[in-house]
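Structure, as structure tokens:
The complex is shown incomplete by one protein chain, all other protein chains being positioned as in the whole.
In order of appearance the chains are A and B, and numbering begins at 1 in each one.
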């Protein structure tokens, strides 16, 4: 650790991992509810479990992004954080707000929660991924602004690198586009249209800047490749990501009441969206092949390479699979969407956060890398979680294809619930894969506590 | 073949390309905003529809159902449920939840008043009349 203040990243990473565990547990609950419909009913209905599952994901990724920024920015800027105390205070505020929100979901009836948190003043709740009470949303904005202030001031007083500039752009974009979550017109079409300005312009826009910046940082550190080389590829890749991704928003505008031309615009530009992901994979492998040193943290290198591959598969390939309007006409809102969502989120954002944690955590704990034994276990967790996620995706894809066929294409379309019964085998298989994912996650947790005489791995 | 590859050029392309495509996106958004009145069924947004949307949101219906294909995929598409089932069926269905059938997916009872259910149905009727390029492919959603 080069700068004292980088240490504030530690609690952020710990919280991120903790919430990740919660997310997976609720994922398993939902997976079971898919096949045993009344499981935990009425204590935790499916919609509550789903809200917790997706909101925990968003919150822990935000914790990861913030921790990453606190770790990375002082080192890149070659200066201490502008205000480490603010960072620490924000940690507790954000954690408390997040925990209260989740507890609110679980313990309070949603309509009651809405009533007591100001939803009648400004109705923003009850929309997918944006279920947070108004107070939480305002809290997110306040925390994000204070965080951005802290990080921006640090960058301004220190060295400005491409990585910090791109990271800042991504983080500012994240905060700015979140403001659209406060816009909820009664007109459902407008509501949906701008809802995507949060959701799509996050995950297929500004978050990609964050992801690319984190990946570039770790690659510079673990490969020793010249910064100049990494920087220019970073710019090319994010240029391609936004060039294709911004108009690519159109692939969400096919069937929500927007004009028909979005089918053409959306199909054409989202057909190009896999290119930046492919470039990112090639870039990561290339840099590792051209490495000028053997970094002892093998696990971090594995996560970095895995991010490239899985982001390409999940976001690139599985996205392309159903993005063309004539295909999407049949697959829209089916299990194919769920398959894509799972692998894309895991491959792009979960893995990039774990990459930076894997790289930074040992350093935050006072060593260059973990012991060999700990790293081997961490790599086991990589393969268990990644392969489990591949199978979750494959089973959901199979379920989706069958669903689309039975419900939308065949001559005598079956009702939704009848189809769900027909594909339940795949839901069981998905749940089993989910259990394996959990085992991988437990292995990951354990890897933090493996002691090998406190001997760091040597190369 | 040799060539130049500079960071300055890559950076300029990133900024230029981003601004360019965002402006293009804004231009398309502008056109969409002007074109929406023809398709989005806004003339039928009554106070009851607005109230119905509020009920839809505060019961987190999107946490299980899809609406115009967006939401969770656990329960049926409701964008066209007004056409598929009709108001009487929807009302009876909401009132009789949960079924309590063992092992089956359960929908909570939200204890809505008659008026609230009517408002919710008004919202679903309005939604079903949005011109959305004839999606879903058939009545089953």
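Operating definition for what follows: contacts are C-beta pairs under 8 Å (C-beta built on N, C-alpha and C of every residue); 3 or more make two chains touch, one makes a residue touch a chain.
Rule of thumb we're sticking to: contacts and distances are computed from a predicted model.
Undergrad: For the complex's missing chain, which UniProt name, "RsbT antagonist protein rsbS", "Amino acid/amide ABC transporter ATP-binding protein 2 (HAAT family)", "Nitric oxide reductase NorE protein" or "Heme exporter protein C"?
TA: From the listed options "RsbT antagonist protein rsbS", "Amino acid/amide ABC transporter ATP-binding protein 2 (HAAT family)", "Nitric oxide reductase NorE protein" or "Heme exporter protein C", the omitted chain resolves to "Nitric oxide reductase NorE protein".
Undergrad: Give me the visible chains that the unshown chain touches, in label order.
TA: Touched by the chain not displayed, across the whole complex: A, B.
Undergrad: Could you tell me which of A:268, A:282, A:387 or A:402 touches the chain that is not displayed?
TA: Counting the whole complex, the residue in contact with the absent chain is A:268.
Undergrad: In the full complex, which of A:235, A:283 or A:444 touches the chain missing from this view?
TA: Spelled out, the listed residue whose C-beta touches the missing chain is A:235.
Undergrad: Can you list, in ascending order, the chain A residues touching the missing chain?
TA: Touch with the absent chain occurs at residues 232, 235-236, 239-240, 243-244, 259-261, 264-265, 267-269, 271-272, 275.
Undergrad: Residues of chain B in contact with the chain that isn't shown?
TA: 1-6, 9-10, 13, 16-17, 20, 23-24, 27, 31, 35, 38
What we mean here is this: only the chains that are shown with their structure count from here on.
Undergrad: So in the complex, which bits of chain A are touching chain B?
TA: The contact residues of chain A facing chain B are 30, 33-34, 36-38, 41-42, 45-48, 50-51, 110-111, 114-115, 119, 123, 125-128, 131, 162, 184, 186-190, 192-193, 228, 231-233, 235-236, 238-239, 242-243, 246-247, 249-250, 253-263, 265, 329-330, 332-335, 337-338, 407-409, 413-417, 420.
Undergrad: Taking the complex as given, what residues does chain B use to touch chain A?
TA: Spelled out, the residues of chain B in touch with chain A are 5-7, 10-11, 13-14, 17-18, 20-22, 24-25, 28-29, 31-32, 35-36, 39-42, 45, 49-50, 53-54, 56-64, 66-77, 98, 100-106, 108, 110, 126-127, 130-133, 135-141.
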